[in-house]
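The structure appears below as structure tokens.
For this view, one protein chain was removed and the others were kept in their places.
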Amino acid sequence: MTYPATYRYTREHEWIELDGATGKVGITDYAQNSLGDIVFVEAPKVGATVEKGKVFGSVESVKAVSDLYSPVTGTVTEVNEELATAPEKINTDAHASWIMKVELKDPAEAQALLSAEDYEKFIAEETGH
Amino acid sequence: MRYLPKSPAEREAMLAEIGVSGINDLFSSVPEEYRLTHDLAIPRQMGESEIVDYFKQAAAHNANGYSSFLGAGAYRHYRPVIIDSLVQRGEFLTSYTPYQAEITQGTLQAIFEFQTMICELTGMDIANASMYDGSTGAAEAVMMAVRITGRGDVLVARTVHPEYREVMQTYAQHQGHVAHELAYGEDGRVDLKALDQSLTENTACVLVQSPNFFGLIEDIPAIADIVHKKGALLIVSIAEAVSLGIVRPPVEADIVSLEAQSFGVALSYGGPYCGVIAAKEKYLRQMPGRLVGETKDKHGRRGFVLTLSTREQHIRREKATSNICTNQALVALMTTIFLTVYGKEGIKELAQQNLAKAHYAVGALSRHGKLLFAGTPRFHEFVLETDEAPEQLNARLLDHKIIGGLSLARWYPELGNATLWCATELTTREQIDQAAAILAEAPVAAAVR
């Protein structure tokens, strides 16, 4: 799986794709793979504020729940309604299945996150290969 | 000891195979100063016949051969014989929680059937696999509403069973939500004006009971209108499940918390009973307790599994929707069998008989006392106010082996000499007539308050 070079990543396995001052946030292919079949996505409400490094929602597989950590601080402008009825989209294409759109408080904040290359290096270490 | 399947020689042989010289070697990790060196001071080992005698004697010291007019959250209905013969099958009685679906399809299918019947009866979309009882169910329903709305205030009608309210209060005090009591009006039901005035932007939910503690049927559509206007949720608690055979289900509610004891569960001095929470589908993710769902195996055969278990404590730990772990599976099975026996027509006929008996009892007893909330529709319980004090009245009835109505003084002192009476299909005309005759004999002196 290739990790889009235009995205930024967190060590908690979220990605963000920036478009000016807003960004789409999802979980990485590595994350969906280790979770297994995803059955439910708990997204925040539109208008909610999210904080960098803090929990904004969760994804559930049959036997596990994983918290989602926001890569940036900002306000939720949109959530991907499609995932409410078809959470399996994350399994089939994690990098196209965004969970929420965030308007960043500080657009420069995302620059501090991992690049695709650094993230791949990070997961290689984490899995011990 | 007759439950232990080993001979002394087998124990010795097993110890030898483990490689220890005596059983106490296996307890070596218990520090010596804490090892018990004497027998526990409990009764000696008894033979089976002695155990039976012991409990027969205990049973003999309880009310036997009395006719009873008690209800108030625990109802005496006939229990079809097949309930006990079926639930005592070892495969139901001695089975574990059905986590291993391949070898617990029996329990799972029965729970699925239970969930379906509860939905049909309550008018809700979904129902869980059962809760401890009606009181903890109501408390959990309130916590559920607080989670859904994110609001902190709870309004509880004073006509909800007083012990349910106490339990709810115990849960609420550490959850950070505040419960306010909602007065009842002249007609013994939720005062709609007071309700409207008490609702605020921070009201998470309103908890009412119908039929309420006085046996009266609340005006659920009107209450729902008022509650929903303020964006709060309506929780309807039902303590007498048989009422659902004849009383319109609370379809306007968001959550229904039902105590299903009336469906074939023994009174058993207060438990075990069978709570259950039913709700609108959109609240599924906030529902506490277990849920059984239908699915297929790899050959396409229909089967049932415990599902959505990620809401539960063994996965969420401190973030779980509730800390409950067991439910009341075997009691839920009793209610499932009961409902299958009575079925679509029987449950109606049964409820109809209860209504008729209570109506007759109201007529007979209210000639010798004042029927409170007389104009309000009721199911099979009613409040009688007498000149005579309840203790005195009940003492006279007990002399004739009749347990009369429950004194309400403990919870509703404002009602004076009020007693709560209940008649079910098991109450006979003769018993009612006899109670009425004894009421009529009230000593004249006692009539002066």
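Letters A and B mark the chains in the order given here, with residues in each chain numbered from 1 onward.
Simple rule for what comes next: contacts are C-beta pairs under 8 Å (C-beta built on N, C-alpha and C of every residue); 3 or more make two chains touch, one makes a residue touch a chain.
Keep this in mind: contacts and distances are computed from a predicted model.
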Key: Listed names "Probable glycine dehydrogenase (decarboxylating) subunit 2", "Sulfate/thiosulfate import ATP-binding protein CysA", "ABC-type quaternary amine transporter" or "Cytochrome bc1 complex cytochrome c subunit", with the criterion being the UniProt name of the chain not displayed   = "Probable glycine dehydrogenase (decarboxylating) subunit 2"
Ask   = In the complete assembly, which of B:L291, B:L393, B:A418 or B:A436 touches the absent chain?
value = B:L291
Query = Who touches the missing chain here, B:A74, B:L233, B:V276 or B:A435?
reply = B:A74
Query = Taking the entire complex into account, which one of B:R158, B:K280 or B:K348 touches the absent chain?
reply = B:K348
Key: Where the unshown chain meets subunit A, residue by residue   = 37, 39-40, 60-62, 87-88
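Just so we're on the same page, only the chains that are shown with their structure count from here on.
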Key: Chain centre separation (subunit A, subunit B; CA means) in Å   = 45
Message = Going by the contact rule set out above, which residues of subunit B touch subunit A in the complex?
response = 285, 309-310, 315-316, 319
Request  = Over in the complex, which subunit A residues touch subunit B? Could you list them?
outcome  = 39-40, 42, 60-65
